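As you look at this complex, bear in mind that one protein chain is not there, while each of the others sits in place.
We just call them A and B in the order they show up, numbering each chain from 1.
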Amino acid sequence: MWFYDKKTQYPIKITKPDPRMAIAILTQYGGPNGELAASLRYLSQRFSMPTKEAKATLNDIGTEELAHLEMIGTMVHQLMDKVPPKELEKLHVDTNYVIHGRAVYPSDSNGVPFTAAYIESMEDPIANLNEDLAAEEKARATYDYLINIADDPDVIDPLRFLREREVVHYQRFGETLRIVQETMGRKKFY
Amino acid sequence: MDNLNIATVYTGNNCTGEPIMIPVMPIRPELARAYVPYQLYNKIFSPQESLKKGTVFPELVK
Partner (left out) sequence: MDEQTTLLEQIMAYDFALYDLQLFLNTHPSDTNALRDYKMALEQSENLRRQYQSKYGPLTARYLPNTTCWQWINDPWPWNNKEV
C-alpha cells in the first residue's frame, strides 16, 4: 500500500499562465508515453517479476511515476488556472475547455482519453523489461519535444528534471534486465 | 574500457541471499540480447545539486 507525502517530488511554482503549454504537457498526464501509463505498466508487471531486485525496481519506479503524474497534473493546473474562457478561445484551446472546463483530465494533447492499450503486461520478464526500456526512451524524447517548445524557466526546470529521471530509470531497468538474464541463464529463480 | 569489462558488481544481498556476480558488460555476450553496462558507485552530488540535476549520479546526467 501507499502513504501520501504532502509535497511534490520537485518544486513547481508557475506564475505565468500558458494554456497552450498546459495542453502540450497534458500528454504526459494521460498520453501514450505519459506518467500514468508508465506507473500502471510497472505496477502491473511487477507481479510477474522473478527476482527480488526486479520486484523492488518495478515497484519503486512504478511508485515514483505516480509522483511524476502529480507533478504533471500540478503543472497543467497552474498553467490553466483562472485563465478567462475568451482567452482560451483566442489561443485555440477552447475545445478542451468546453469538455472539461479548466480541470485536469487524463488524455493526450489532442484530447484522446487515456487507455490501457498504451501498456502491456506479460508473464515473460525479458519482454516486459525490453518494453520498459523503450517506454523510458519514448518519454525522454517527449520531454525533449516539450522543452523545445517551452520558454518559461518555471516550466522548463521541472521538465528537465522529469527528462533526467527517464535516463536514470533506463539505467535501472537495464541493470534489472542483466540480473534477469543472468539468473534465467542459470535456470535459477528466486 | 578494457578494465570495465573485468569489473564486477555483486548484486546479491549479503544479508539475505546468495550473491550474483555481474560484470559491467557481459564477458560472453549473446546475439539477440540487449545489454546495458552495470553502474559502479562513485562520487555523488549533494542533495541540493541532485534535485537540480534530477539524479545523485554525475555520470548519469545526459
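Following the convention adopted for this analysis, contacts are C-beta pairs under 8 Å (C-beta built on N, C-alpha and C of every residue); 3 or more make two chains touch, one makes a residue touch a chain.
This structure is a prediction, so every number in the text was calculated from the model and none was measured.
In the complete complex, the hidden chain is touched by one of A:Glu70, A:Glu120 or A:Glu137, namely A:Glu70.
One chain of the complex is left out; on subunit A, the residues touching it are 3-15, 53, 56-57, 60-61, 64, 70, 73-74, 77-78, 81-82, 168-169, 172, 175-176, 179. Within the entire complex, the positions of subunit B that touch the omitted partner chain are 9-14, 19, 38-39, 41, 44-45, 47-48, 50-51, 55-57.
We take it that only the chains that are shown with their structure count from here on.
The residues of subunit A lying in touch with subunit B in their complex are 10, 52-53, 130, 133, 160-165, 167-168, 170-171, 173-175, 177-179, 181-183, 190.
Those residues of subunit B whose C-beta lies close enough to touch subunit A in the complex are 11, 13, 17, 20, 22, 26, 33-39, 51, 53-55, 57, 60-62.
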